[in-house]
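One chain of protein is taken out of this complex; the other chains stay put.
Chains: A, B and C, in written order; residue numbering restarts at 1 for each.
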């Protein structure tokens, strides 16, 4: 037993900061999520409700985060924008991860023509600038977050596909899987006990990065006026709208920036530092 | 190497094919009347009206079938003819060349700057994992990665241009105009490439051959030079290939913010105006550029890494 | 590559302290949102006119009255159908060729064949006659002079056109010639020594199209641009405090208005449109979004003196009255406050476009204000072309547009296009009024200002009463101008930046 403790003490030559980072990441993310989803319950203000008397008013007890340039509640808008970004990011990641991972397993498992066909498909998406895809889709449906969602999913799935394919290819030929097959276990068991436990943590990492990417992309597209349109609260759009008032009301402009910052930072922390 | 380049060629063909078909289908699926959209792009919102749209429809033969137009595009493509912008009437190839030049200039400057910033810092951090530089760099790169491009760009403008007045805020034409947009992109790139370099360096510095180099009697500098840099540069250069995607996406935002007349900016406009030939041409060129850059990355890796030459 | 490298090295090594030359030299840097969409006057004529590169046959003064330009004088036949323009002598194009009647006829004929303005005039023929240009009309058409002042009719040299009538290079007669044209963003011009008129003081200028308002403002602030056109409201407030620039503004004949489909069952009744108008707090919108006193109480601002009618009852904000009118029409609020009648809810789609950034904002405010009186609005912010397109296919319900009444310097040109009996893409829809039609038709034939005055008043008061469009706000054009620059005036008709009359402060 001394052996085990000793060698792990030795191999851990660099301090294990990753778990701490993850804990911080999950905590921050949880707080942001709580803020986004609890605010409408505690503070049921319509994020598009304007009161032109309060334009750009500073935070106060009656309006904790102040008002924007149309006298809309920043608190309500920020929470709504976070819900939109989080929801879109979550949905995109989910719709990218599930088929991506399944196709990856399928390709590695079946090999041959299936593998080659799927890999070529992956290469096509890889070679095409993802942005183009998103831009075109947002041009088809200019007002709806739907286009953003489909576009981002289409860009993201490839990552899961490649990852699961590579992992599955190694695992499928491993002695462990060979042993399970000899012992009489079928594909369902192999996926459940061999592949999934190996793939899941990677997927978590990629998903966290993917969500961060999605949130950044949505904000960036909002900034170039593609994607969702006013008056829908969206973080990038809020920044664009509040940008001209950066001198008059810096607190207003800072809020969406801090929101994006915290979201992306927490997701990056969750993803850990390895999988860039 | 031939195999790798062959694969890239195959990728290039795939790009041409999919860009053609995909943009075509999508453009056909775009809502609204194409003739009106083009007229709006051509004549502006004050002048777009039904007369203008009808004139556009007749002039461009928008009533012809989709497949005919697609076939035309492909047969022209074989002759390297990308057609004429339906908005400006210029040859697409000329427009794209003009804009691409600016984008390439910007992207190249950004990549060079990021290479000057990111990897050296990352290598320093990777030599002492957990040290002060490592922790400091982690903090800075995490912060930069969590800030959208345009926020970084704006901060730079506000500090360096309107605040200190040492650099122009936006525009292009003068050499100084390049610095801020390039720096904006470079900071984003370096935030990631420094981490890649750091992880690679930490891996190399912890490797048995690095330790062996030291016990052979080489000094720290000698070990770094002989056994560190080459091994670290392979993952860094490989990662450059991934960064080009990021670059293309960053370019769209940075170009509009800094009024840089590049291809990303043009693409957004072309989509608004439904300039199908320009969209196709731009997307095609962007896709091919991406493939070409990755081929260059392959080539660079091949030159750096003797294992690839031996294989 | 080498260029890039050396620039970077320079920048970094000098600690990027090297003061940028952009605004320091004697080149005037102009920044505006308009992209250069080609070389043809039909697409980019506005910019060639603004930059003093091209000129039109007829000019316009600050009140929009026609003045001599390339035509030194003109006369109209008694029946009002034949116009004879005498060309200014000794005018040369930038390529050195002389301005001849043939050249003008060729340019105008080309313009007439393209979408623009000339194809909307009842022109039968354009022909040269010695040194004169003769335009024959099928019927009297008073606004022709204004049409000929419009930028799509700019006169280019014969060498500018290829054999298919396409413009390949811009060869105008203006005080400046193009030295570099990089569509769609950049253009530089330099003084044209062979100019017929007064020699301008500014030697050279550059034009840069910058789409983002924030970027334009930052360029004004940092001194990268000497003349920044079109500021967003927030930046205007900020820049007015800047020590480096002056902020100029001028009231322009452009209005934000709600284009209404009067054929829609919900909006057919004049009272419904009046109710919508009463529900709009224009002062609030102006103060919050446009940030200048711009509440439109009628279609034309006072600055368009000939069309502003001081006698009409101003449009006002009175939501109680709006509710009363709607109740009168049988609308009753449901549980959520939205009105309904016979199971149909009062819901409308408002189409607008973000090309002018304030429009979606105004739309959002309108949505709120109309909700107060029980009208639910869905905003569809899309491409500007959707307005004419949905006008044509009849699906438009309401459109929020910023309409320029000075497409030609005389608003009658726009009125003819927008408010004909069958409706116009950017004006009335499924609305007509015989008295109004009569007045407009008459106006197009009357070239005397005083004679037209009662007709204009009549037309405006009918619009005010029946509201085929609901005016929301009047525009002001704003620009930030470096304090180093003198003698800058903003043209209310946005024809000209006034480059030729500017000069550097001593």
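To be clear about the criterion, contacts are C-beta pairs under 8 Å (C-beta built on N, C-alpha and C of every residue); 3 or more make two chains touch, one makes a residue touch a chain.
Everything below uses one rule, namely that contacts and distances are computed from a predicted model.
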Could you tell me which of "ATP-binding cassette domain-containing protein", "ATP synthase subunit c", "Monovalent cation/H+ antiporter subunit A" or "NADH-quinone oxidoreductase subunit K" is the UniProt name of the chain missing from the displayed complex? "ATP-binding cassette domain-containing protein"
Chains on display which the left-out chain touches in the complete complex: A, B
Among listed residues B:70, B:158 or B:234, the absent chain is touched only by B:234
Touch list for chain B against the chain that is not drawn: 207-209, 211-219, 222, 226-227, 230-231, 234, 304-307, 310
Could I get the residues of chain A that touch the absent chain, sorted low to high? 2-4, 6-7, 9-10, 12-13, 174-176, 178-180, 182-185, 189, 193-194, 197-198
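The definition used in the following text is that only the chains that are shown with their structure count from here on.
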Using the contact definition from the top, classify how the chains connect: line, ring, star, complete or other. complete
Centre of all protein Cα atoms: which chain's centre is nearest to it? B
Could you grab the centroid distance between chain A and chain B? Build each centroid from C-alpha atoms only and quote it in angstrom. 22
Compute the distance, rounded to whole Å, between the mean C-alpha positions of chain B and chain C. 37
Could you put a whole-Å number on the gap between the CA centroids of chain A and chain C? 44
Counting only residues that touch at least two other chains, what does the list for chain A look like? 142, 243
Among the residues of chain C, which ones contact at least 2 other chains? 214, 382-383
Complex contact set, residues of chain B against chain A: 11-12, 14-15, 18-19, 22-23, 26-27, 29-31, 129-130, 138, 142-143, 145-151, 154, 158, 192, 195-196, 199, 202, 206, 239, 245, 248-249, 252-253, 256, 264, 267-268, 271-272, 279, 283, 286-287, 290-291
Within the complex, which stretch of chain A touches chain B? 13-15, 17, 120, 123-124, 126-133, 135-137, 139-142, 212, 216-217, 219-220, 223-224, 226, 236, 239, 243, 246, 257, 260-265, 268-269, 273-274, 276
Note: in the complex, chain C contacts chain A through residues 213-214, 217, 232-235, 237-238, 281, 284-285, 287-289, 354, 360-361, 363-365, 367-368, 379-383
